[in-house]
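This is the structure I have questions about; it appears just below.
For chain A:
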Amino acid sequence: MITTTHYLVLSLILFTLGVVGLMVRRNFITVLMCIELMLNAANLNFIAFSRQLGDLTGQVFAVFVITIAAAEAAIGLGIIVALVRLKQTTDLDRVNVMEG
Partner candidate 1 sequence: MGFATNLLNIICYVPLLGALVIIFLLRKEQTAAIKTVATVVAGLDFVLSLPLWFVYDPAGPAFQFSYVHDWIPAVGATYHVGVDGISVLLILLTTLLGFIAVYSSFTAINHRQKEYYVFLLLLQTGMLGVFISLDFVLFYVFWEAMLVPMYFLIGIWGGPRKLYAAIKFFLYTLFGSVLMLVGILTLYFYNSTGLQAIGLPGLGHAPTFDVTELFKIATQIPPHVQFWVFLAFFVGFAIKVPMFPFHTWLPDAHVEAPTAGSVILAGVLLKMGTYGFIRFSLPLLPDATRKAVPWVVALAIIGIVYGALVAMAQKDMKKLVAYSSVSHLGFVMLGMFALNPQGLTGSVLQMINHGLSTGGLFLLVGIVYERRHTRMISEYGGLAKVMPVYAMLFMVITMASIGLPTLNGFIGEFTILVGAFNRSTTWAVIAATSLVLGAGYMLWLYQRVFFGEITHDENKTLKDVNLREQWTLIPLIVLCFWIGIYPKPFFRILEPSIRRVVEVVDPGYMNHPELHLPAAAPAAHAQEE
Partner candidate 2 sequence: MRPDLIALLPELVLAALAMVVLLAGLASGRARHGLLAGGALVSLAVTALALWYAAAATDPAARLFSGMFALDRFAVYFKALFLLSSALVILLSVDYLKRNDYRPGEYLALIMFATVGMMTMASGVNLAAIYVGLELMALSTYILAGYFRREVKSHEAATKYFVLGAFSSGVLLYGLSLIYGTTGTLDLGALTRALAAGKPATATVVGMALLACGFLFKVAAVPFHVWTPDVYEGAPTPITAFMSVGPKAAGFAMFLRVFLGGLAPLSASWIWLVGAAAVLTMIWGNVAALTQDNVKRMLAYSSIAHAGYALVGLVAGGAAGVNSVLFYMLVYTVTNLGAFGFVIMLESRGYAGETVTDYAGLARRHPGAAFGMLLFMLSLGGIPPTAGFMGKLYLFAAAVEAGYVWLVVVAVVMSAVSLYYYLRIVLQMYLRDGEGVEPAELVAAPWTERVIWACGAAVLVIGIVPAPFLAAARATAGVLGLS
């Protein structure tokens, strides 16, 4: 029997992986992907809870999250394109003209 807890544990693992990736990777593109992982984890939670509670709110909220995630990705990728034009790199460590 697959309970809600199964989904929640899975989502927690996914969230943690997203955070770890964000901390260890310096490539902007990969960092953006890790953020998407975190949002997906939150969505898994929302849907699982929605089913548990028999409440549509979670599903509706997940629609918003997906839409906003797409918008975020578009803007993030826009920044990447501009960055590459200017500095020829997507390395976050090298995006540093100001001191610490």
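Selection criteria: all candidates are chains of the complex that A comes from, given by their letters.
Keep this in mind: contacts are C-beta pairs under 8 Å (C-beta built on N, C-alpha and C of every residue); 3 or more make two chains touch, one makes a residue touch a chain; residues count from 1.
All values derive from a computational prediction rather than experimental measurement.
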Complex member touching chain A, one of 1 or 2: 2
Of all residues in chain A, those that touch candidate 2 in their complex: 8, 15, 18, 22, 28, 31-32, 35, 38-39, 41-43, 45-46, 48-49, 52-53, 55, 57-58, 60-61, 64-65, 68, 71-72, 75-76, 78-79, 82-83, 86-87, 92, 95-98
